[in-house]
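What you see is the complex with one protein chain gone and the rest in place.
Chains here go by letter, A and B, matching the order in which they are written, and residues are numbered from 1 within each.
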Amino acid sequence: MFRHTALRYAALGLLASAAVFQAFTADYFGLEILTEILILAMLVLALDMVAGFGGMVSLGHGALMGVGAYGYALLSTMGGLAPPVAMVGAVLVSGAAAWVIGAICARSHGIYFIMATLAFGQMAYSYVFEAPIFGGDDGLGGIVRPDLGAVGMDLNDSRTFVLFCLAALALVYAAAVVILQSGLGRSMTGVMHNEQRMRALGLTVWRVKADVFGLSGMIAGLSGVLAAQHILYISPGLLSWTVSGEALVVVILGGLGTLVGPLVGAAAFVVLKHEISALTTYWHLVVGVILIAVVMSRANGIFGWIEARSAQWGARRSADPLHISQTEEARSDA
Amino acid sequence: MKRTILAALGLATGIAMPAAAADDIKVGLLLPFSGVYAALGNEIEAGFTLGLDHFGAETEATFSVVSQDTEVKPPVALGKAKKLILQDKVDVMAGIVSSGVLGAVRDMVHGAGVPLIVANAGNDAATGMDCSPFITRMSFSNGQVNRPMGTWMQAQGINKVYTLAPDYAAGRQMIDGFVETFTAAGGEIVGQEFTPFQKTQDFGPYLAQAKASGADAVYVFYAGGEAISFVKQYDSFGLKADLPLYGAGFLTSPLYVNAEGPAAEGVITALHYVPTIDSPANAEFVAAFVAKTGRVPSEFAVHGYDAARALVEASKTGANDRATLAAALRGVSFDGPRGQMSIDPATNNVVQPIYVYETVAGDTGLTQRVLAQLPAEADPVNGCAMPAISN
Partner (left out) sequence: MAIDLGFWTLQALNALQLSMLLFLLSIGLTVIFGLMHFVNLAHGALYALGAYFAAWLAAYGGFWLAFLLAPVAVAGVGVLLYSGLIKRMRKSGPMAQVLVTFGLIFALLDLTRIFWGDLPQVLDAPAMLDGRLAFFGIEYPTYRVFIIVLGLVVLAALAFVLGRTQIGAMIRAGVDNDAMAACLGINVEKLFFVVFCVGCALAGLAGAVAAPLLSVTPEMGLQILIPTLIVIVIGGLGSLKGAIAGSLIYGVVQTFGAVLAPQLASVLIYALLAAVLVIKPTGLFPAKG
């Protein structure tokens, strides 16, 4: 189950203040990068919820993000709905899609679960790629951002939009914590550790999995909506399995099952990618080597490593049992 | 009318300011240097650099170039375009290989009023429905390359054709362009198939269908890796003898034709450039490109070369900032490696001759024999209502 430790609070505080500071001081390109980080952070948060706390490693979250993006675009442009209504609609649609996928895949485990989610994701990708209504390979433009003029905000200003994304991410993070600490979230973690026991206790396992997967899908969908509003243009590439794969890499890089770690991972990944791709077009090689190094180090990602170090330090100082159990839990989650 | 006034104004201010001599024009290159089209990105960049080297001295302006890798991903490309426009404050952008990327940056470029010289992406809509006074295309449009071929093939006595192309926007536009003129000339399409884009590696099933269709010839559009697989497999099934292969010239592009090998011999295709065009301008370009890269230039290289030349021509009129460059680019015309070319002010698309060529064995590998030069035709307006330059 997810618990906030002092370290996690500190990391959150640090991340949030860095983001706010950046949002007010960065130049144009800095804001772009920050927006990218915030949107990716939301996607990997959704993935960590199911992968880190439910053992459901999904290669379909990129597609769910895409469903959110396309849902918003279609509902707001062709559907003629007001942007806020279209946002809610798109989030609900991706949540529903995720629930169905979660329900169908609930019986599969491990690599089979990965492949099943991959199959659904690729199905959506192929369909969108070829369907003329979605603009096919060329994608869709003409997307608008919600008008928050009523509260004195102009979302077409990139600084305001960054703050909008930041607020959304904060809300989503809080929601994820509430979900994971609720009965539902605890049941899911129980299922991950011992599915048979939970079933014996009278739990409807597939419902639990589908429900959390659906909620996670809503978050992924919201990240897609924000991505569509950010770039004001969407293309089928959003749904491709490589997006899901990258999200998974970010979760691992940050620290699976720590919720805070993936946020760190998202920031590290985006900054790293921009820095390296500015230097060389072979940035895949660098990212690949870093990924291998992180996994080989046997730490649970960047944040997992920090947690383990600080726990060691704490144990030496006071032998505080709580910290040790915390890192052990993080390890076993991995 | 307002357009011409603005263009004239741009011209006038340019002339009025001799200080323009010290002008540095900042150019942003938006090309894929990684991902499936990395080879194209490098080829276009090589052509562009060569073009600036060649013609740069003709203008008093100097150019500084910033390159950005689009990775062929529309969101990435859009981010890079924003960086070029807002942070690097470029005066003009050039490049763009895929139509998806062009679609993604279109509104941004149009809204910010930054001139963009398209150096590849052929999406018909970019100089049709979605045309913009800031977007000038120096490469080709999908329909433009294929339309003349429909009439030409019919005139060669080919009446029944089977078509194949990848299932995406460009594939459909290429084939539609051909079908339109071929059927108008009295030809018949006996079968049509669109194969899953970038997912089809084995064309066997489609080739068997083409064979069974009773067609006189097959007309296809494939590019890059798919073109190589297709041409090799077409030959291995022994279809070339009874069922000659025609297509859009990207199929046997000089960039890929050597990987196709003897399988490409005898394939007849149409394109806006082949390295064997017999003209002094082309001979000079080919010699310079070979000296620089050791390779014969492809149509992609000439896109970059002519994009650079168009930029130089525009700056020769005195244009030196976003608005004046945009206006001047639309009036560019010159006699280049591709022949006489100009920009159609109604759509901002390039007007250029189309060459029908056959791939034949030469002294040093495969080469291109030009069979016919089809006259330049401006694209239909396609719903383009060109707005005036408004900043």
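Note that a residue touches a chain if its C-beta (ideal position, glycine included) is under 8 Å from a C-beta of that chain, and two chains touch if they have at least 3 such contacts.
As the structure is a prediction and not an experimental result, all values here were calculated from the model.
Novice: Write down which of B:F134, B:F178, B:F221 or B:Y256 is the residue touching the left-out chain.
Specialist: B:Y256
Novice: Among the options A:L12, A:A96, A:L148 or A:L291, which residue touches the chain absent from this view?
Specialist: Candidates A:L12, A:A96, A:L148 or A:L291; residue touching the omitted chain: A:L291.
Novice: Just to verify: which one of B:Q233, B:T276, B:Q340 or B:Q373 makes contact with the chain not shown?
Specialist: For the chain that is not drawn, the touching residue is B:Q233.
Novice: Check each of B:G225, B:P345 or B:P380 against the chain that is not shown and name the one that touches it.
Specialist: Candidates B:G225, B:P345 or B:P380; residue touching the omitted chain: B:G225.
Novice: Which residue among A:L45, A:M192, A:A220 or A:I252 touches the omitted chain?
Specialist: With A:L45, A:M192, A:A220 or A:I252 as choices, the missing chain is touched by A:I252.
Novice: May I ask you to list the residues on subunit A that touch the chain which is not drawn?
Specialist: 57, 104-105, 107-112, 115-116, 118-120, 122-123, 126-127, 129-130, 241, 245, 248-249, 252, 282, 284-285, 287-292, 295-296, 298, 334
Novice: Write the list of subunit B residues that the hidden chain touches.
Specialist: Subunit B touches the chain not shown through residues 34, 36, 38-39, 42, 167, 190-191, 193-196, 198-202, 204-206, 208-209, 212-214, 224-229, 232-233, 236-238, 255-256, 258-259, 261-262.
Methods note: only the chains that are shown with their structure count from here on.
Novice: Could you pull out which subunit B residues touch subunit A in their complex?
Specialist: Residues in contact with subunit A: 33-34, 38, 69, 71, 73-75, 78-79, 82-83, 86-87, 99-100, 103-104, 106-108, 123, 125, 167-170, 196-197, 199.
Novice: Which subunit A residues qualify as touching subunit B in the complex?
Specialist: Residues of subunit A touching subunit B: 27-29, 32, 36, 126, 129-130, 135-139, 141-142, 227, 231-233, 235, 237-238, 277, 281-284.
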